[in-house]
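Let me give you the structure first, and then I'll get to my questions.
All protein chains but one are shown in place.
Chains here go by letter, A, B, C, D and E, matching the order in which they are written, and residues are numbered from 1 within each.
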């Protein structure tokens, strides 16, 4: 029996102050091998995980933000970011790093993995899952 | 050299969900032996530590709220509670347990340890300390 | 139903491991199956056998070990999270050249794949964390 | 000046132990004295010698042990908090009938009185926590 | 298809409950556990935001957690129900998925 379930990883916490963002990413990378239908949600402080220009040399902690750009290679291509969460933090999509994947169904065209959605859309995405893992 | 310092224990967290309230109380009890000038501040969710009627049988965790009533025996007699924090939570002083001490300078008269103060008074208390320990 | 459980915070510090314990006991008493509990983040700290809580407090590790034995629950401790935080079984200690180990009876160390597998194979997944 | 430091959260999970490390290095480099660092709450977990962080990450326990040796810092782990969480030195393990211990070189287990004493004897006290 | 949401943080300390209420769908249930039970307090800073969802979402607190914190029914919004651990289990099985707001 081969089951494909919809997995949603919900990211609501900022990076570096706590380990949740990093350990969430570790689950996503391992989980990719299971060939499920994977989505990532970034809302509230979770949107801070994707900001560009992160440089952790001054705090002695590993910078894991480049790893998000590798997600496409693992066929993790749906990163939903909530517009209202950006707005409340004075951020725009331009403050986020660019993350792309190559679409094998479209002659390997490069497409954006980051999909900015509004709150109602985010709620609908959450309501459409089989398994929700929260970090 | 005998130094007496003003120690303030700042309690801003609710009991049971996390251990901070209990482990704060453990410091206060040990600290009492050092004969410093001790005050406790309860603000924000810290006011929940002092509510009456706590009964933890249903969650299998130890109820430590009676320990607050023993503080007077350790000569810890200044428990400052912030009025605004109570208001925001729909609480009044009547929702808190009664905590008293016997005043040795006043013929062992029983006096209340709980002193409800407003935010400005709380700020002034904080600004008047030598050592502030936060929980 | 098959219910999978994730515990992602440490014992005593957060209530997560206590809440999960009460939940799992009720689920089993009501006839559901809890095939696996997965310990992640600081949740891995539940598995240490070196904990010595005060005598008038519950012993969270022993509670879990006992419940797991009675009801055949697979207690899985995430290896990556455990290594960072200093939780090792005998094999891991040898492999890492460490002179001691601290994982309690009834817990086993394994990979994050066990979490995903639990999500696939159970009907519901409930997370207790911070 | 004499600066006392409290660390009240666990390593890797929270940044507290890293921030405190950077702060103490700067304080010492600027000529101040840090006579003691007190580990409380989950901060006691910093003291385990069984931690195996990924090779490309910092080793928080070794950082502290090294800094303490270089600058004669008294690293005190609260005994009550440590017992709950399964951190034991050789003596404690014997006393509690445990078959292993896990406290690293450079850390010592002692009572909460050491925290109060640090508050009395230092000019400033800085807390890193959750 | 509906979701059981769990919230375990005090709504006065963190944004978890408000974010949950902003994202749950009509017909969902929100169960407040651990320090989350304070979300049921009447006449509080956040009680209006909680009540505003009472019509479309089932609001509940875990009784044993409320009792531990001295939260009697007379302190709580009448819109918020109370379940024990058995009720918690039933909620999990009655909804299609559980989402924790940590």
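We take it that a residue touches a chain if its C-beta (ideal position, glycine included) is under 8 Å from a C-beta of that chain, and two chains touch if they have at least 3 such contacts.
Everything numeric here is computed off the predicted structure, so don't read it as measured data.
Chemist: So there's a chain missing from this view; which of the remaining chains does it actually touch?
Modeler: Hidden chain contacts in the full assembly come out as A, B, D, E.
Chemist: Using the touch definition up top, pick the residue from A:4, A:56 or A:118 that touches the left-out chain.
Modeler: A:56
Chemist: Footprint of the hidden chain on chain A, which residues?
Modeler: On the side of chain A, residues 13-18, 44-45, 48, 51-59, 61, 63, 65, 88-91, 95 touch the unshown chain.
Chemist: For chain B, which residues touch the unseen chain?
Modeler: Listed in rising order, the touching residues are 10, 12, 20, 43-44, 119, 122-124, 126-127, 129-132, 134-135.
Chemist: Can you list where chain D touches the absent chain?
Modeler: Within chain D, the residues that touch the unshown chain are 1, 3, 8, 15-16, 19, 22-23, 25-27, 29-30, 32, 123-130.
The definition used in the following text is that only the chains that are shown with their structure count from here on.
Chemist: Going by the stated contact rule, which chains contact chain C and chain E alike?
Modeler: Of all the chains present, those in contact with both chain C and chain E are A, B.
Chemist: With centres defined as the mean C-alpha position, give me the chain A-chain B separation in Å.
Modeler: Centre separation, chain A to chain B: 43 Å.
Chemist: Hey, how far is the Cα centre of chain A from the one of chain D, in Å?
Modeler: Averaging C-alpha atoms per chain gives centres 35 Å apart.
Chemist: Can you work out the whole-Å distance between the CA centroids of chain D and chain E?
Modeler: 38
Chemist: List, in ascending order, every residue of chain D touching at least 2 other chains.
Modeler: As it turns out, chain D has residues touching two or more other chains at 12-13, 41, 57, 80.
Chemist: Check each residue of chain B and list the ones that touch at least two other chains.
Modeler: Only 16-19, 59, 61 qualify.
Chemist: Pull out all the chain pairs that touch, please.
Modeler: Inter-chain contacts occur between A-C, A-D, A-E, B-C, B-D, B-E, C-D, C-E.
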